[in-house]
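Only a single protein chain was left out; the remaining protein chains are all shown in position.
Labels A, B and C are assigned to the chains in the order they are written; within every chain, residues are numbered from 1.
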Amino acid sequence: MPLTPEQQAEIDTLRSQPQETLRTVAPGMERHLYTAHPVLDHGFVRVVDYMGDDAAICQAARVSYGKGTKSVSNDEGLIRYLMRHWHSTPFEMCEVKLHVKLPVFVARQWIRHRTANVNEYSARYSILDREFYIPAPDALAAQSTTNNQGRGEALQGDEAQRVLRILQDDAMRCYDHYEQMISEDGQQGLARELARMNLPANVYTQWYWKVDLHNLLHFLRLRADAHAQYEIRVYADAICAIVADWVPAAYKAFEDYRMGGATLSSSALDCVRRMLKGEEVTQESSGMSKGEWREFMGVIEP
Amino acid sequence: MPLTPEQQAEIDTLRSQPQETLRTVAPGMERHLYTAHPVLDHGFVRVVDYMGDDAAICQAARVSYGKGTKSVSNDEGLIRYLMRHWHSTPFEMCEVKLHVKLPVFVARQWIRHRTANVNEYSARYSILDREFYIPAPDALAAQSTTNNQGRGEALQGDEAQRVLRILQDDAMRCYDHYEQMISEDGQQGLARELARMNLPANVYTQWYWKVDLHNLLHFLRLRADAHAQYEIRVYADAICAIVADWVPAAYKAFEDYRMGGATLSSSALDCVRRMLKGEEVTQESSGMSKGEWREFMGVIEP
Amino acid sequence: MPLTPEQQAEIDTLRSQPQETLRTVAPGMERHLYTAHPVLDHGFVRVVDYMGDDAAICQAARVSYGKGTKSVSNDEGLIRYLMRHWHSTPFEMCEVKLHVKLPVFVARQWIRHRTANVNEYSARYSILDREFYIPAPDALAAQSTTNNQGRGEALQGDEAQRVLRILQDDAMRCYDHYEQMISEDGQQGLARELARMNLPANVYTQWYWKVDLHNLLHFLRLRADAHAQYEIRVYADAICAIVADWVPAAYKAFEDYRMGGATLSSSALDCVRRMLKGEEVTQESSGMSKGEWREFMGVIEP
Partner (left out) sequence: MPLTPEQQAEIDTLRSQPQETLRTVAPGMERHLYTAHPVLDHGFVRVVDYMGDDAAICQAARVSYGKGTKSVSNDEGLIRYLMRHWHSTPFEMCEVKLHVKLPVFVARQWIRHRTANVNEYSARYSILDREFYIPAPDALAAQSTTNNQGRGEALQGDEAQRVLRILQDDAMRCYDHYEQMISEDGQQGLARELARMNLPANVYTQWYWKVDLHNLLHFLRLRADAHAQYEIRVYADAICAIVADWVPAAYKAFEDYRMGGATLSSSALDCVRRMLKGEEVTQESSGMSKGEWREFMGVIEP
């Protein structure tokens, strides 16, 4: 359960107090505001604030004085054009602020996306909660035998049990020791900024993360991808669902041109052209390496 | 007059349609929304959208579940603490989107602040208006005789007249030729992307500019400063007035710690300490160069 | 002629003084160092400094203690893999510093690429030279009749003559007036920061521009593209030739996966798959708009 009753009460209070504004309002996003969408065993994603909507993308692209909208179909066409031709600046005109609770090892991947604003819960100043990510059985995967950087089948039987027990026991023991070390009961008490070093990387942290739509979509393309680590992908998936409600036209274009699309190399395009003329092309005659050919086949014969 | 009646009508329409939102609303900013604040002879600054308020800075600093506000005085103290200790990330949690109309030579200085999002009116696609910045008489300044990079007294009499006439005539002639070159009346018509090269740097352009509060305050510190060129300083001043209404506590801290403050070097601090002990310190005994000493005197005996 | 004899002498001096270093040296880049490659009528690009080579990309990707190179063919494979899978950070480990002389309207497009470091010649402090870009006859193009943002055929006969005369006369007159206004001969002399506003956008400026290889390749993909304005494309082309000598493996991968490649949308991929199965697909049955279909045809039947 990611939220305490007190936290849920704070959220309920915020959701019960609509106010008037002259700004652009995105109805699909108002529905999400403040609500925590659960991710993994203790994590969540929730929208704290947002700026703009589909029309704001067009308004900026047209540098207009009013709403900038001509008609919905016209706006959709413009958004598709902008996405197709990599015009990124109009998408930067929308912004979203999220509150995310996530394991530290996921946070370490996430933070590599530098074009965003972050305020993380400070473990120098505050005491971290006793919450650790323990994978569900089907997420407890073996090392991939074909891909050095991936994972394979779920672990079976005894091995799965053993691993789960280790993860749970080590987390609890490390946290017990964390508490003992910082305790000021009958001793000086170790500085929090030092004691935190005893906590394993599946401990949960949380942060406010603010990003523009262009950079968010770039993040989602990489992290909602099948090659991303499962534990960050579930966060990306949860955000995708939110973005689809916030800026439906932009999200649809993103799905078509980015998530569902593929970049073909010069060699791959050459193969496609030869194939379309009826030529039988093989890896050997393609000019591609085995790895590239396998990926190419995955695109044209999925 | 920076706005046409059609543009004003678009703005009036937007201002007449309040909607409900669950987001944080900054009443001081709602009053500014969409309204064009005139700057220079044809320019303006107007707020198109905003995210956050003073409480949002504290909310992020505390990574809280609800509003994050404890009390107004408590929040003010926290904001002052964050500003004083260069904690920039909570200020990045507020964002503003401005529509600005400005001369090209001002735009060229402005764009050097890279951490912002920009959509500029495209002179490849569209035709620029016949609008040029012509300085008011008291802004028509001579080159500074003491500062290679500044300006001195206003030009007098005939010289002022001569300069004004040159600026006006060249602007009009260049614009006439711009129109003639792109005309498709009885000729092919030069491409817009080429014809624009004939327009001098006082022609007006416009853009949407989106920036977070931390980077905006950094921009204002440099551009509302007495050493900034007058023509960009008036834009910075107009934005300062807006920010003061938007996030009053943050703006007050900014005024105290940044705009009205000064950074003293190690040598300067050493002099202050010696002076406070009663020592007579001169430039010669200060260890500072003449330029540094003059600037130091400007700080302690303004 | 973009360089004065004095400037050429400074460059010759630098090129005559090799020194010993323990750093990685890229022989192909040493040949370019300091030499000005002419672009347009008065512009140039020249390499002032660089960091890294192909091996440095692999060294960083492997976080190795020594050179990080296993073998040349191994490194090429790794570089192709990194490029194909959008692993951008190893390419950020190479850096280049260029000195560029370019017309102001080109500089205004260029500066939109924000992830770079820039020092521009200051027209507040210094006096600009009397140098303006005047297009060669075949670059004097009409507005495109099919693309609002492009250019069409070269202007013919009288019209071409008329346009050239306007561009030349206005440039000279504006510069004459610039000189008159700043002159301190018998008058106060207008401040340089103001006088510059009378100069049209084809006046040349210059800057130092420093960028990492990843962001440089992104710049080149957009600006060496056929849709980029000719006047910035020639700079991008000149830089491409330099990069090909500096990091040959990375440049080759860039040509194959970026410049010569294409991103196909989900709909486009679907069409390719249907076509490869023998289906006759038309724009109507493709699910694509006319514009998208035309671009798609341009990719598979160039």
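Please note the rule applied: a residue touches a chain if its C-beta (ideal position, glycine included) is under 8 Å from a C-beta of that chain, and two chains touch if they have at least 3 such contacts.
Bear in mind the structure is a predicted one, so any value in this text is a computation, not a measurement.
> Out of A:Tyr50, A:Tyr133, A:Phe219 or A:Trp246, point to the residue that touches the absent chain in the complete complex.
Looking across A:Tyr50, A:Tyr133, A:Phe219 or A:Trp246, the contact with the absent chain belongs to A:Tyr133.
> Which of these, A:Ser16, A:Ser73, A:Thr146 or A:Gln188, touches the one chain of the complex that we don't see?
Checking each option in A:Ser16, A:Ser73, A:Thr146 or A:Gln188, the one touching the absent chain turns out to be A:Gln188.
> Which of these touches the unseen chain: A:Leu3, A:Leu33, A:Val163 or A:Met275?
Checking each option in A:Leu3, A:Leu33, A:Val163 or A:Met275, the one touching the absent chain turns out to be A:Val163.
> Name, in rising order, the residues on chain B that touch the hidden chain in the full complex.
77, 80-81, 84-86, 89, 112, 222, 227, 255-257, 259-269, 272-273, 275-276, 289, 291-292, 295, 299-302
> Of the residues in chain C, which ones touch the absent chain?
3, 6-7, 10-11, 13-15, 17-25, 30, 33-34, 48-52, 56, 59-61, 63-67, 89-90, 92-93, 95, 97, 99, 117-121, 206-208, 210, 212
> Could you pull out which residues of chain A are in touch with the chain that's been left out?
These residues touch the chain not displayed: 103-105, 107-108, 111-112, 114-115, 118, 122, 124-125, 133, 135, 140-144, 148-153, 155-156, 159, 163, 166-167, 170, 173-174, 177, 180-182, 184, 187-194, 196-202, 229.
The definition used in the following text is that only the chains that are shown with their structure count from here on.
> Any idea if chain B and chain C meet via the same residues, over half in common, or different ones?
Shared-number fraction above one half, so same.
> Mind checking the centre-to-centre distance between chain A and chain B? Centres are C-alpha means, answer in whole Å.
So the centroids are 35 Å from each other.
> From the mean C-alpha coordinate of chain A to that of chain C, what's the distance rounded to whole Å?
For chain A versus chain C, the centre distance works out to 33 Å.
> When the centre of a chain is set as the mean of its C-alpha atoms, what distance in Å lies between chain B and chain C?
Once rounded, the distance between the two centres reads 29 Å.
> Give the residues of chain B that touch two or more other chains, as numbers and ranges in rising order.
118
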